[in-house]
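With one protein chain withheld, the remaining protein chains of the complex are depicted in position.
Just so it is clear, A and B label the chains in written order, and each chain counts residues from 1 on its own.
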Amino acid sequence: MKRRDFLKFIGIGGVGAGAGFVLGKVSKPPGAKLIPYLIPPEDIVPGVATWYASVCTLCGAGCGTLVRVMEGRAKKVEGNPGHPVNRGGLCALGQSSVQALYNPDRITKPLKRKGPRGSGEYAEITWDEALKTLAGNLTELKSKNESEKLHLLASPLGGTIDRLAGEFVSAFGSSNYSHYGLFQRKNLAFANLSAMGTASVPHYDIENTKYLLSFGADFASTWVSPVNYSNGYGKMRQGAGERGKLVQVEPRLSLTGASADEWVPAKPGTEALLALAIANTIVEKGLARDASAWRGVLSRYKAKDAASVCDVSVERIEAMAVEFARTRPSLAIAGDSVSSYENGVSGAIAVNILNQVAGNIGIIGGVMPNGDDLGNGKKIDFGRKISTLISAANAGKIKTLIVYGANPVFTTPKAARLEEALSKVPFIASFSSFMDETTAHADIILPAHTSLEDWGDDFPDPGVAAPVASLIQPVVGPVFDTKSLGDIFIELAKAVGGNVAGKINAPNFAEYLKASWKGLYSRNREMAAGTLGFEDFWNKALQRGGWWGPSRKRTATVSARAGEHLAGTPARFEGEEAQYPFYLIPYAQTAYMDGRGANLPWLQELPDPMTSVVWGTWVEINPKTAASLGLKEGDMVNIESPFGKISAPVYLYPGIRPDTVAVPIGQGHSHYGRYAKGRGANPIEILPFKEDPLSGEAALNSTRVRITRGATGERMVKMEGSTKELGRGIVQTVSPSEFKRMKKEVV
Amino acid sequence: MPGFLERIAGKLKSYREPGYYTKLDHKWTMVIDLDKCNGCEACVVACYAENNLPVVGKEQCEKSRAFSWLRIERYVEGEYPDVKVKFIPVMCQHCMKAPCETGCPVYATYHNQDGLNVQVYNRCVGTFTCATYCTYDVRRFNWFTYKWPKPLEAQLNPDVSVREMGVMEKCTFCIQRIRSAKDTAKDEARPVKDGDIKPACSQSCPTGAIYFGDMQDPESVVAKLAKSPRRYRLLEELNADPSVIYLKRVMGDGTSSHE
Partner (left out) sequence: MAPHHMSDNQTGNAISYKEVNDDVVRTMTETGKWYYIALAGAFSGFLAFWILPWAYQIYKGQGVSGLNTPDFWGIYLTNFVFWIGISHSGTLLSAILFITKTPWRRSIYRSAEAMTFFSVATAAVFIFVHMGRPWNFYWTMPYPNQRQLWLNFQSPLMFDVFAISTYATSSMIFLYFGSIPDLAAVRDRVTGWRKQVYSALALGWRGTDSEWHWLFKAYTFFAVFIIPLAVSVHSIVSWDFALSKVPGLAKTIFAPYFVVGAIYSGSAGIVTLMIIFRKAMKIEKYITLNHFDKLGMLLLVMSLLWSYINVIEVFTGWYANTSAENETLIYRMFTTPYAYMFWLMIVTNTILPLLFIFKKCRTSILACLVVSLGINVGMWLERYLILTTSLPRKFLPYMWHDYIPSWVEISMTLGSFCFFAMLFLLFVKLWPSVSIYEVKEDIGIPMRRGGGHH
């Protein structure tokens, strides 16, 4: 027990006395099955908080959480200090998960469509009726021998619930279970598959690196595992060792870029070439550690050729190469500015090669490949793209579509014509708890719990170069008439009957989960060590938030085979330069991410860290460009691509290339509750429908746009008064050389 | 001399002891390492969640009435491509010579024995003087009665006081957490240890940029960090003697230009 534990232990006495009456529906959790972080409560003690360990599911990182519960209500979600992924921190999105739980716009009951599709008119029905209707539909499908025409589309789920869903679909006789999300980073996974043999993101040891070369990885905001990386970042800057350096390559200065020591605004689409040119320079200068396989391939990418294409000077490329190779350990990470193109896989591979050449793979402070230690990692099927789903729907190959978690109507471009395809699907069911744009097309809605009400588990991907299994437990009773996602599948299986019911025969998901963990426990010796049997292990895991093993160091080599997928050319952008003079960079905003955060009021009111804009969309334009277009801040403009147009107010942003404009993703919802609906614009709408042909990841940076005046729309509201410090010494700095001479504080 | 007179005399004498007026039980201090902070604003949301800060909506935000007790100020220097962006989290600095305290006519804001600048919501009559005098613009006013739509109010933290329309509020250094840590320590008959208390912002910070502790304890992390050569305080020349210490960000000659 550590010092913090007292906080958890005692809760905070006094003030809350007198609460505990009228708990209404928000009543106590099913206490018998729950194990709080520390001591089990005898009952609910008014004014005394109980902390439950769980996992944040708002993004895929899998940060461990501690949820503070008082009188049966979730009060606060904090990072679990013991959890190896986030080590106590938690990002803005994760902390807002209580607002998802208590969101006033949740779907409170099963619903059946009344009006035409997309109208949002629904009638409330009972769970019995809902399950019967869906089961009836499925049985009919089965009886017509059209089982294959059932599709399940889910967010990138992992762990036991994913297995259950997969089992359900296959037992039903269909093979169509796909995952979809806007920021799945499948390009990274694919690149790693071809390079290191596992389709997962490795552990980037930012904490121990001394030179971090980030290709647009905005890990301070939402990229892959932001809290883990930020934690590493803090230690890299001011940890025990020497201070590490951060160099950011991206056309638009991201939040992470703002903290970088150097910003390299390479031309959009050429970052992969830059990476290869750096790698080649390393080889040419004889600084490479392991270049045998790559010398030939790399020789094509001369710094002087790349310089003009990438808009980065030869000297700078050479300086970066030398520093990258000489600083030990160094680390390059393939973020969105290298992998969000049509040939994103190629970009990610280029960065892998760079790491390989500099000898950064499998070392502390470098890339540490993750293995699937527990055999439970997310499985990515690169063949299952959203485009496959759309063509299947258009070809009439989908009769029943079940959607959970994914919101493709919002996150695919208009050019994909997804809505049209959906209209050809005779029956759509959604398990979503929120009326998002896709759910609004459903014929029937069976709302599932949010993660604070549900059971589950998580095997974080990317891992932290150690086996980690986290447990999700319900910390409060259901707020509304919703059901556990697992239970929906189980009850549906019962209702469908036949071999589906035979295959899935757990009484409920909690049991199913426990059984699954039992299997895990029996297979894994590390887990078993030091426990008195499974029950003891299970209770401890519930208490701590899961189980994690010791760190493992693996090594790998980027095999020459990976070179097959190296495109070696700048990425293509739609739209003629003459007509569409600006590159469009849609990016994941800190709070909204891919749009999922837009219905949470805290996040709507959170000033964007780089622009301080709240409650809306904006378009970032370089002040010089704006001046040449005669635009000033706040002017509404049209952003037009060959595929459509949106409008947004101008924000003058000095941290962006003059030939580039950027729009945050996340707003522009047509549904999704009172806080999100009808606010701002969605830049995804005007993108071409492009995916990386290898991985299926959406290519966000793939069009040019033009900016025209004459738009109307909501005003932009920003919180900042002035961005100028006016020499008042508000944020004081010391130069790195001065810092080196300073005595380090000993803590 | 009768007993009570003696007591009074003793008291009077103690008032004259050197240091009597500046002696504190604790001196809670925050140290923020600007070289770690990457501006992610997780701390801002943590403060909203912990302290029941209302969300006011777009129109009120436009009027600059957002409630964030803690804000990340961002300053930009230079032009493309030599742009430098700097972040600084600013909350109430718990000034030891707080300008706000002299302003309040009814002592709704005063300094307590822990070295905190505290706000007594129930005593506040809303003269705005404290907020005007505050040199850091951290005070927030309840312009209206703010309500959460059901069931969002279920999230509200019962440990923090309710503020009604017309009163001023601001960062409390999460006094409820300080209090609970003290209660725990008292129950266990020991003094509060360094690290017992983590305000919400400090707890949530992914980079670990915010440290909190007792400056009077020479062994505490903050006391050690406060000796850092990178130490400075915000607008120190105004002599408000803030209790928040910043550690300078390392930046500058590493940033080479585009060309």
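The rule is short, and it goes like this: contacts are C-beta pairs under 8 Å (C-beta built on N, C-alpha and C of every residue); 3 or more make two chains touch, one makes a residue touch a chain.
In this text, all values refer to a predicted model and were calculated from it rather than measured experimentally.
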{"item": "Neighbouring displayed chains - absent chain, whole complex", "value": "A, B"}
{"item": "Sole residue of A:Asp105, A:Glu633, A:Glu720 or A:Glu738 that reaches the chain not shown, by the stated touch rule", "value": "A:Glu720"}
{"item": "Sole contact to the chain not displayed, among B:Asn38, B:Asn142, B:Thr184 or B:Ser243", "value": "B:Asn142"}
{"item": "Absent chain, residues of chain B that touch it", "value": "60, 63-66, 71, 73-75, 90, 99, 101-107, 110, 123-129, 131-133, 135-137, 139-145, 164-168, 235, 238, 240"}
{"item": "Positions on chain A where the hidden chain makes contact", "value": "612, 719-728, 730"}
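Rule of thumb we're sticking to: only the chains that are shown with their structure count from here on.
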{"item": "Mean-CA-position distance for chain B and chain A (Å)", "value": "32"}
{"item": "Residues on chain B engaged by chain A in the complex (per definition of touch)", "value": "33-36, 38-42, 44-46, 48-50, 55-58, 61-62, 64, 66, 68, 71-81, 83, 85-88, 149-161, 176-177, 179-181, 183-185, 187-188, 193, 195-196, 198, 200, 203-209, 221, 224-225, 227-230, 232, 234-235, 246-256, 258-259"}
{"item": "Residue ranges of chain A touching chain B (in the complex, touch as defined)", "value": "3-4, 6-7, 9-16, 19, 26, 47, 70-71, 73-79, 86, 88-92, 95-96, 98-99, 101-104, 220-221, 226-227, 230-231, 233-235, 237-238, 243, 245, 253, 255-259, 261-263, 265, 312-313, 316, 319, 479, 590-591, 601-607, 609-610, 612, 614-616, 622-624, 654-658, 674, 714-715, 717, 719-720, 723-725, 728-739, 742-743, 745-747"}
